[in-house]
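Here the structure is laid out as structure tokens; the discussion comes afterwards.
Every protein chain of the complex appears in place save one, which is left out.
Chain IDs A and B follow the sequence of writing; residue 1 opens each chain.
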Amino acid sequence: MASDTTVPSASEMKPAGAQALREARSDAGGPPVKRYTLRDTLIDAVGAALLTGVLGFFFLALRTEIAPGGLDITTRWVLWFTAVAIVFVGRLLLNLFVFRTERPITRRLRRSSGGKVAVRPGWVSRAIAIALFAIAAFLPFLIMAIFPGQQRQLIDLSILILTYVMLGWGLNIVVGLAGLLDLGYVAFYAVGAYSFALLSTHFEFIGFWTALPLAGMLAAFWGLALGFPVLRLRGDYLAIVTLAFGEIIRVVLLNWYEVTGGPNGISGVPKPTFFGYEFTRGEDGASALLGLEYSTIHRFIYLYYIIFLLALLTNFVTMRLRKLPVGRAWEALREDEIACRSLGINTTNTKLTAFSIGAMFGGFAGSFFATRQGFISPESFTFLESAIILAIVVLGGLGSQIGVVVASVVMIGGIELLRNVGFLGNLLPGFDPVQYRMLIFGLAMVAIMVWKPRGLVTTRTPSAVLKEQKKIGADMVSQGEGH
Amino acid sequence: MSIAAEPRVPVAGTSVHRWETDPVLTVEHLTMRFGGLVAVGDLSFSVGRGDITALIGPNGAGKTTVFNCVTGFYKPTEGRIVMRHGAGAKANLVEKVTGSSARYETDKGSGVFLLERMPDFEISKKAKVARTFQNIRLFGGMTLLENLLVAQHNPLTVASGFTFAGILGLSSYRKAHREAVEKAVYWLERVGLVDRADDPAGDLPYGDQRRLEIARAMCTDPQLLCLDEPAAGLNPRESTELNQFLQFIREQGTSVLLIEHDMGVVMEISDHVVVLDYGVKISDGDSGFVKNDPKVIAAYLGVDDEAEIDVPEVRAEVTAARHEHEHQADPQAARDSN
């Protein structure tokens, strides 16, 4: 028999897996301590600068412009030279103080964050969770009290962040718990949004609250329908098929004019009502019902609490599921699918439940998105959206609920805040921070991953405890699909 | 030496063996081909209810392939694998199920399961055959307790009302969960790991991981436990402990089928030994019989060591057996399968 004698490869040696990873890491990360001379350092910085020069030549120094009679080429030597100089100086400083010195200035940072995870007692993380919950529960009022001038934008931003938190939590079930790489999560978001939009525009009597469960069920159904044939695929094949599915949905939405309106999308999606009352001015508006003077902000606050409750529901269900057999089977599936099967777990069904429950929450978030915007079009459901949601899950730390919150706040909040830093534009003429949002977003993704490959929150909380709850370090936990 | 005194043919009715009268598992004419390679060729053997049965053989003999066929990870090319619940050989029922298109038939605690027709997870769930792996497969990032709870997935799923009752937090599920934890603790105590219940399984030393894997398999309430080299990498003390543990499992009413290289383990605890070489059965009987079977000695000692056998009669028999054996099997094909 083949496996009797073959030398087990690293991935096969399951119990030693974590250890092997650690070894591999120390192999990769720890070159023997070498003393660098100033000369080496300079040469390195010159190399980096030269590389920048090469890379930037066609993009910074030159610019092709559409001109009468074809394309014209303009030069921007100053920009190019500045970039090269910045890289030279930056690399030199980094070399001198961080990379190539025995006492890097970042070493304290590294010690506090990168090393062995200090075992925090359970109550600390519980306290953090409660504090976050309390802040989130009163956030609109905090914003109104502290930033009355910008309350609309800030509450809107909070709604956006919470939408991503909810999407992240939904995807976390699929990727973080069950270890199935899904690159087309946005498809279910789209299914939810379009289901609600279509239902509500075709049937008068369907409002947000009736459509919400329907949209979730439809998305879950789509999750099942897609999952059934493809969940047999392993790892990256699953990823590419889900990506393809996401694209298929988008292309169909874009071209099926009669139903989806094509690129024009669907407008006039109704706003959510408050026990049948809309947030309008006048006697029969919800504000009047509550005895408040009408203000547009009420609708935003109401939207905020809707998404807050939806997100809480997602979190509650996920936390419950983790402690149930099905949730434990998801995590076991992520750790070792073959062992799962040897224990009598129907892995296909287990994967399908993860896929469809994740899809259902995506569908909920989608219908919320539709009602918030009042307008949807295929534009909002591109691969980039899937990538952002996946990035939030991975950056936050796979399987970690708090991690998703932190990552959403940092990535979405940080990026949206760039819109508001107009002063930078005054500082550097021609610098428009809005334009650089996605560039910075991408750079932040790379930087955070290189800094913390396991994400920001790297411990796993066991789902069942006998005597004392101990957090499990990330290097023990597998990421699924045989790795 | 008492070689001559042993019965040559075990079937001769001098002693009645449990694997003939009350088999829990029978493997009949099992053949497994990978492309052109015959990993297992026309293999038949039985596992007696309540026995500890050992499947031994040199490297590449096809032992793990047999395991993978029995536990459904491979679909055998040919052959029938029958698992029985409840005493007796149930010949009529076996033929009835084989004739039908059903995978199994059960009736009040007794039943017949045709494992070659069943998907892998069902073999554990319905036929109650549990297994461990040669390269230990624990859920490394989950605690010991969680590992044993995952093994109780199916009864717990039913208790959680297929998740719905569980989400609502009904007390019936909480009770089932408590019982599952009790059972887990029971097996953790058995393998002496209860103090580490809340540690990740990946943190355990090798020997402990082996025992935990067996405990996890036991949590599925198996009627037959298949162990793939349970003593590999254990030190002598751990080996002895393992023997005692296997005896204990047998006393609990679970039959054991194990693959082993360590002859000390095999001969000490096995009631029944089946020897494979190049995918073919070369000997089958109780440990005393097999130990002295010249074919076994030839297969184990190999060609070069023949001269080192210092008992002339044995050497002669071994040489004869080796010649016979080489005609039987096609060694080249089986060697290639590595």
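The rule we apply is simple: contacts are C-beta pairs under 8 Å (C-beta built on N, C-alpha and C of every residue); 3 or more make two chains touch, one makes a residue touch a chain.
Going forward, contacts and distances are computed from a predicted model.
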Not counting the visible chains, the remaining one has a UniProt entry; which protein name from "Heme exporter protein D", "Branched-chain amino acid ABC transporter permease LivH", "4Fe-4S ferredoxin" or "ABC-2 type transport system ATP-binding protein" does it give? "Branched-chain amino acid ABC transporter permease LivH"
Contacting the left-out chain in the complete assembly, out of A:P213, A:G374, A:G414 or A:G442: A:G442
Identified contact with the non-displayed chain, of B:F45, B:Y104 or B:F133: B:F133
Selected residue (touches chain absent from view) among A:A127, A:A225 or A:V252: A:V252
Considering the entire assembly, which residues of chain A contact the chain that has been omitted? 2-3, 9-10, 12, 21, 24-25, 27-28, 51, 54-55, 57-60, 62-66, 70-73, 175, 181, 229-230, 232-237, 239-241, 243-245, 247-248, 251-252, 254-255, 338, 383-384, 387, 390-391, 394-395, 398, 435-436, 438-439, 441-446, 449-450, 453-454, 479-481, 483
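Everything that follows uses one rule, which is that only the chains that are shown with their structure count from here on.
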Can you list the chain B residues touching chain A in their complex? 34, 39, 59-65, 68, 71, 73, 120-125, 130-131, 133-143, 145-146, 149-154, 156-157, 160, 163, 166-167, 169, 173, 177, 181, 185, 194, 197-204, 206, 209, 216-217, 220, 337-338
Taking the complex as given, what residues does chain A use to touch chain B? 1-6, 8, 12-15, 17-18, 317, 320-321, 324-326, 328-329, 331-332, 335-336, 338-347, 353, 460, 462-470, 472-473, 476-478
